[in-house]
Every structure is written in structure tokens, then in C-alpha cells.
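Omission of a single protein chain aside, the complex is shown with its protein chains in their original locations.
Each chain carries a letter (A, B and C) given by its place in the written order, and its residues are counted from 1.
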Amino acid sequence: MIKAGIVGGTGYTGVELLRILSAHPGVKVEAITSRSEDGIPVADMFPSLRGHLDLAFSVPDIETLSKCDVVFFATPHGVAMNMTPELLARGVKVIDLGADFRIKDVPLWEQWYNHTHTCPDLVEKAVYGLPEVNRAAIREAQLIGCAGCYPTAAQLGFLPLLEKQLVDTRRLIADCKSGVSGAGRGASVGTLLCEASESVKAYGVPGHRHLPEIRQGLTAMAGRPVGLTFVPHLMPMIRGIHTTLYSVLRDPVDPGLQELFEERFANEPFVDVMPAGSCPETRSVKGSNFCRISVHRPQEDDTVVVLAVIDNLVKGAAGQAIQVMNIMFERPETEGLQQVALMP
Amino acid sequence: MIKAGIVGGTGYTGVELLRILSAHPGVKVEAITSRSEDGIPVADMFPSLRGHLDLAFSVPDIETLSKCDVVFFATPHGVAMNMTPELLARGVKVIDLGADFRIKDVPLWEQWYNHTHTCPDLVEKAVYGLPEVNRAAIREAQLIGCAGCYPTAAQLGFLPLLEKQLVDTRRLIADCKSGVSGAGRGASVGTLLCEASESVKAYGVPGHRHLPEIRQGLTAMAGRPVGLTFVPHLMPMIRGIHTTLYSVLRDPVDPGLQELFEERFANEPFVDVMPAGSCPETRSVKGSNFCRISVHRPQEDDTVVVLAVIDNLVKGAAGQAIQVMNIMFERPETEGLQQVALMP
Amino acid sequence: MIKAGIVGGTGYTGVELLRILSAHPGVKVEAITSRSEDGIPVADMFPSLRGHLDLAFSVPDIETLSKCDVVFFATPHGVAMNMTPELLARGVKVIDLGADFRIKDVPLWEQWYNHTHTCPDLVEKAVYGLPEVNRAAIREAQLIGCAGCYPTAAQLGFLPLLEKQLVDTRRLIADCKSGVSGAGRGASVGTLLCEASESVKAYGVPGHRHLPEIRQGLTAMAGRPVGLTFVPHLMPMIRGIHTTLYSVLRDPVDPGLQELFEERFANEPFVDVMPAGSCPETRSVKGSNFCRISVHRPQEDDTVVVLAVIDNLVKGAAGQAIQVMNIMFERPETEGLQQVALMP
Partner (left out) sequence: MIKAGIVGGTGYTGVELLRILSAHPGVKVEAITSRSEDGIPVADMFPSLRGHLDLAFSVPDIETLSKCDVVFFATPHGVAMNMTPELLARGVKVIDLGADFRIKDVPLWEQWYNHTHTCPDLVEKAVYGLPEVNRAAIREAQLIGCAGCYPTAAQLGFLPLLEKQLVDTRRLIADCKSGVSGAGRGASVGTLLCEASESVKAYGVPGHRHLPEIRQGLTAMAGRPVGLTFVPHLMPMIRGIHTTLYSVLRDPVDPGLQELFEERFANEPFVDVMPAGSCPETRSVKGSNFCRISVHRPQEDDTVVVLAVIDNLVKGAAGQAIQVMNIMFERPETEGLQQVALMP
């Protein structure tokens, strides 16, 4: 059994890790930390876990955590970097669901996150947690910076096009729509039901922190710098990201887009290329680790439209982290991640 | 492996049976029928099942179904009664999620459902599918009439009070709130998003078909006829039933309600009595087979208020049917039913 | 033109006053206060008001407010009582949408609100703002304690039954369902979209602050103390209250309930008795000052079920306050309040 610890268990990503791990046959959650909830049973805060998990929050503590085989950080940026060096030194693997180890260019990270990085050397060693792109490196890694939610959907959607050099990389567009859970469980006026339901809006248009992360990934795929316009939108729903990606074919002759996508993801257990002409719904992955994708060329024009949906809390966070853990610990990659989406 | 068939697979109850059974380690779904969708892969209609189930709809057919060990009917009333005699004759167990075998008083059933019953003799043999009330009979049964969604929540909530003769049975009140999925997947104006979201309304106040079913169950518990006012309400959400039950203590001395409830359900794997003072949320059971209950005596007055929540598609339908199946086939009662509620 | 001031303009009740008053032909809003937003244009905080209202928030100030003819307090309890004595002394009429002047029994108020009342003498002079019950007193009043949201719906629904002494007053039940806007615009985890949507729960079952207010009103109608069980529930929607009221007829002979209700409210401009057999939807009053009511006697039994719906922010708050203002200033009672509900 893999002994797992979770730092930051009171947010949506933390409770989603618990939902999945409590049913994972190869994992035992040994510790879940929250400074403010020390001693409180987890199921008191999240009644959905009553009957499934008998564990209380504890104060984050290196001694306790270092008895784990792996520690998940479900924390805001700036937290994981403080405990990670010590955990790694003690032989504990670290999977950060936050942003501390995603961006390789440390000054760029510091600029976007307005924070000084305390272990830039570890950034270099960290592996970016997106199995469809770098499964081999994940297998060998001690430290993972898991891909963000928008970046997961956007990168998976652009992947086949960029790898094959099929589109003009100067002007890629990612029009992304996310449910409100992406904003976390903190009390704020903007995510109240009365503010966020029955409405749609864009936000972060001048610049969102996922922009440099997506650009870094797309640049690596394309092998050259890419120009990207990324516009996130808030949707009146709890879970789900829908990404609509626009790019222009370099050659107007159809390169067989449907086959290209099907082949690229044929062996990916969690990427489902939908039949030609389909439009994936976010609810088809609600609670599931799947990313469903379809590719279109409207009016036979030279603009390619890729649609990709994920559950932001699963493939966009907790599920992906567990998929990464399965790979790191040489467990079956899909173990504990076979939940069928909740429909309706 | 139990070989299972499903009649009526295109509704919400049918797809929920598939969601749960496709992950049940002891069951193989052999057939799923739909006259209108014959030959269509199930996952084409329900993309949430892509990658989980490789099965196509077929026309309902006795030959095919009689090769199953058990057949679930996820159909409107009036369907199961037509095929059940033949299936039983061939040794197939039948679990009807519809209303054909719930009401023991056949003329009463015919009056409320405005339908002639074609096999009244089987009604007598059928066992009412509510394990917390009659598990032993279920174990021996060949034919089950599963409890309805409102009736499950209302009966579980009143159960300890009525068994112990603690309340005045002349004027019980069940104020029930249901998500829209209870109305099914048929196209109708009243359940359009634009009609049913951002609104609450009562319906069926003069008389709803679940009234005689609940009254039958409460009468059996109390050992005497009960008076019941049942008012269902439509909630602007997909899943969940919240039942608020009112009754008046016969003796104003507090009988220890919290302990009473905890003891009554101590060995029930799917009934969770919440701590004193709690109010269960429907989302705490979203996608789960649990019923969560709390009991209150506001202002120390003699009116008892019981709050009970279920997921109408799980404990109120598909999950309960599978729990019943587990009992009938001597499988562990919770097998395949351990899903944690999806939160948020 | 009536010169109006609003204290506490950043909450939902405040912005709803502005929505209605900005289109009221007989009123000019002179001042709207918010300590934290001093100098900020109201339309910067509420873009829905752009193009409709050219006014900035200012610090609450007696000098400014005393130039008004009427001041509305859209504030939490404990605020209005501090400024009201001075405003009244200067001849300004005060309409408090909060709870400071609703309860006549000051010690009872202090117990439920856990707050010392600073002007108990004014409580006695204050008139309870529910026009259908005491229009004549409102006409003469200088100070109004507007009825709360739940209390408005519950009192209007019970009114005809209690006035006519038709029901047993020992065990009245008000099962109430409210949209989330009733909880206000403050940042809190419990009213986040991710917490409050797709779920239903009861709250405040042991005792909610509207209980003594409703009981006071029902007692006055009945002419004797009443026993009341009041259970509020949170609904996954923005606006609307649905009240389901249960009481038992003293005489089983039908007293002509439909006619009774129609006659009682025949001259009420904002109470609509629906046709026999109807169930009002909350959306039928969304954005409107109407209360729609229907009365039922399920199964011809002796339990009467009254259904009453209001928009908690209009008839349950801002609209009612403006209706009261119209009466106090001898304007047509419906002036500025003729908005049709937004459907769908």
C-alpha cells in the first residue's frame, strides 16, 4: 500500500483527492493537514465522506509527512516550495497540484505570481505532470508540478496539431470556459451563487497566470515559440472546463484531422477522441478523469476548431495527480480512476 | 458473475443502473433493451459511458432476457407486469423499479394509476424493495417491487417513530422536495431548464401516486392506519430528495430521539444518522446510495421534525435496486455501491 | 418628488431599492451610503445600474440624510436603531428593512438577536410594515419596521384562516423554502455557488430569528397565542420564497376556502389568489411585488395546505418598503411597483 499524505485538505482539490483515494485499492491516506481545522474529523467538514474515511485534520508537520511515500500539495502557490526540499531529502515523493513547480523559467514565474521562489534549483528537477506529454519522465520523477486545469485541456487539444507542425503557431487562440469550482472554496463575493449563477463573463483577459504555463507547453510541442491569446470565462456551474481552440492550417489541404487525433491518443487511457462531427459536453466527464476531444474544420475553411472537455477537479487536478502517482509507483495507470461520469 | 438484463435503458434510471453495474465486480450486464434505439451503442446515447461499457440497445425479447439471472425494469408503470410472469416462469428474478408491484391493494393501485393490472396474483408474491424494512423477505424473493423515491425517504425518516408508537399517527406530514430528474428524461415543457430552474413550486397537492405507497408503508410500521398529508415540490436542481417530516409526540416527555434513531439504524450500511443538531444536505449523497437523516424537536415543543435526504436516482432507484439484488444473490450488501458522493 | 435616502446600499436589498426607485416617477434618491465605498459611483459596483442612476456612495451622515423626506435602512439589525431617533427628531420618516423595529416585545428581541436595544421606546411607536394587515396604521406612521421575507409570505398565507378562527392554532407549521439571496451579499463559504447550488437543506431548525416575528403576527391575527413550527430551507436559486403552510380545520365541514381567500384579498393590489387547484411558482413573481397564493385541502381531509410565493427581495424587502412609502406619502399604492415578473 502506498502511504499518502495531503497538505491542504479543506479546499475542493483536497476533498476530491480524498474522494478518489478513499476508494483506491493501492493507497492508504495517512495524514491530511489543515492548520485551522486541527483535530476535526474530515467527515465533519465534508459529510459526503461520512462512512468512507475515518481521519482527522492535523497540523502540517514534517515528521508525520515524512513517514508517507508520497505527499500531495493541494495548496495555493508558495506553500509547496517551503516543505518540498525537506520531504525530498527524506525520500518522500512530492506531487504539487499548485503552481510552484510548473514553470521552468523562474523569473517568469516570479513575475506572474508576484512571489520569490525559494527553491529554484528544484524547479529544474521537477517534472511537469501531464502524462500524455511526458509519461516517461514522470515514471522517474521524485517531484511533480502537476499541470493546471486550463493548461491540461488546452495542451491536450493542441497537441496533435503542434506536434505535426500543421498550424500557424503565431496566433493560437484558447477560448476557455470553467465552472466556478476552479476558483476554490474560499469565501468571496464573486463566487457566491447569487453573483455567479445565471451569468457568464470573461475575466483575466489582460493576462491570466495559466497563460505562461500553456505557452510553455505549446512551445515545447511546436519546437518554436508560439503566440497565444487565452481568454478564460466563468460558467454558471460547479464543475467542468470546456476549451474551444482556434488555429489556422498552414496548408489548406485537409491533413486527415480526425485520424490524426484518433491515432495520437489511441493508447491514452484517459483521452477520448469523439466521433467526427461530435461536440463533447462537460457533463460527460463530471466526476471522471477523462478528457473528451473533438476536432472540426467548419465550412471546410482553413480554421481548425478543437473542442476539449475535462472535469477541472479530476483530470484538471486530483485525478491527474493520482494518475501521475500511479505512474510513479508503477501501479496500473487507471487504478482507482475508473469512475463513470455522473449523468445526469 | 450475475448476468443482468435491463429493460428500458434510455431513461435516467436506466443509465444510472449502467453507471453502477458497469463497475460492480459481481455483475455482467448482458442485455439492455430499447425498442426505439435497437442496435445503437449505449455509449452513443450516453457519452459518459464511453470507455466503460461496450453494449448496444436491443429490442426487448424474452429469449434474450431469460438467459439472465436477474432483469431490472426501469420502465414506466404498466410495462413490467407484461413480461414478469414469463420471466419468473423461466427462473429469472425480477426487480421492478417502476410501480407495478409496490401496492398490495390492487384496486387501489388501479385507481391511482388508472390502469388494469394484468397479474394481480404476482402482486401478492412480490416483496417490497426497501431493505431497511424487510431485508429477510427480500433475501427469499423472486420478484421485487422497489420502493419509489419519495417513499424511500419518507418511510426511512418516519420508521423509528412509528415502530415505537411515539407519535400521533392521525396527522403525519411529509413535505418533500425533489430534483427534476425525478420527472424522467421525456421531453416536456415543464422540465425544460427555462421552466424549472430558478423556481420552486409544489405539484400534485390534491393527490400524488406516491401517497398510497407511503401510506401503505407507514401503516405497516405503525400497525394501524395513518393519516398522511404529502406535498411534493419541484426543486431547481438535477438530483436529490429532501424530505421534511412533521409529527406530534404522543407523550411530551422526550423519548431520547437521537439515540432512538442511532440505534434503529446502527446496522444499516446505507442509513447515516447525523449528529444531533445537524441538517443533511442533498449534495452530501449526490451519486451515493446513502440516506442521511437527522431528527429535531424545535423549541423543545412536541412536534418532531425529521430531515432525510437521498439521491433519488441512487437510493431512490438504481442503487436501491442493486442493494436489493446483492441481498437476493447473497453478495455483500454494499458491493458496487460504495461510491462517495460528488462534492462539490 | 419624495426625497429618499438609503443607508446600506451595497447589499442585495439596497441595490433592489435602487432598481425600483430609479424608475419610480415620484421619488428622487438623494443619498446612498456606504462607509467602505465612499465616493465610488454606485454603477461601478452594480453595472446593471449604468445608464439608470448617476449617484455615488457617501459616508452615512445625519446632516445629509436629514434633508431627505424618508430614509430606508437596508442594514443588518442594530444599525437603524442608532440613527433613527435623530432622523425622526428632524422630521424624517424612517423605513427600516432590517429587524430593529419588528418585534414589540423588546426583551424577546434582545434574546433572539443577542443585542441590547438602544431605543425601546421607539419600538412601541413603530408600525409593522405589512400593508395587508395594517394599512391604516402605516398611513399615519413616522417609523416603520418592515416585515421580514419569510414572515411576509407566512403571515399572508395564514391570514384568512386565522382571522376567521378556522384552524387549530396550537400546531401551525410553516415549511419555507428560500433562494440564496436571502442570505445577503456577504462573502461566506455556505452561499458560494459550489456549496449552495445543486443541493437543498434545512437550516435554523432549532430556532430562526423569524420565528418570534411570525408568531407575533399570527398571534395578533388569531387573537390568541399560537404554536408554530417553522423550518426554513435553502434552495439552489437566487430569488424567491415558497411557503407551504399546514394547519388543521377545527370543523371538518369545508368553510369555502377558495372563496374565503379570494374575498379577503379582493382589494389587495399585490396579493393574487390563484384559481382553485393551482400551485404558484416562485418564478411567477421574480422581480415583482406580487404575492401569489393558493389554498388546498388534499384528499378532502381536514388538513389545509396553503402555498404562498413572493420574491424575497421585492415583496419580501425592497418592494414592500416602497409600497409602505407610497402609503405613508399618500401616493398611489402601486406607483413604481408594476414590474411584470421576468419569465423565463
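Just so we're on the same page, a contact is a pair of C-beta atoms (placed from the backbone, for glycine too) under 8 Å apart; a residue touches a chain by one contact, two chains touch by 3 or more.
What you are looking at is a predicted structure, and each value in this text was computed from that prediction instead of being measured.
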### Hidden partner chain, touching residue among A:118, A:165 or A:199
A:199
#### Entry: Residue touching the undisplayed chain, where the options are A:31, A:183 or A:237
A:237
### Query
Which listed residue (A:280, A:316 or A:336) would be found touching the missing chain in the intact complex?
A:280
### Query
Given the contact definition stated above, which residue among A:113, A:246 or A:329 touches the chain not shown here?
A:246
#### Entry: Touching residues on subunit C - with respect to the absent chain
12, 15, 19, 22-23, 46-52, 181, 185, 198, 238-239, 272, 274, 278, 280-281, 283-288, 290, 292, 338-344
## Note on the structure
Residue positions on subunit B contacting the omitted chain are 12, 180-181, 185-189, 191-198, 236-238
### Message
Suppose we count only contacts with the excluded chain; which residues of subunit A make the list?
### Response
171, 173, 175, 177, 194-195, 197-203, 205-207, 211, 227, 229-231, 233, 235-240, 242, 244, 246, 248, 277, 279-283, 286, 296, 298-299, 301, 303, 305, 307, 309, 344
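Basically, only the chains that are shown with their structure count from here on.
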### Message
Taking the mean of the C-alpha atoms as each chain's centre, how many Å separate subunit A from subunit C?
### Response
45
### Message
From the mean C-alpha coordinate of subunit A to that of subunit B, what's the distance rounded to whole Å?
### Response
37
### Task
Indicate the residues of subunit A shared as contacts by at least two other chains.
12, 181, 185, 198, 238
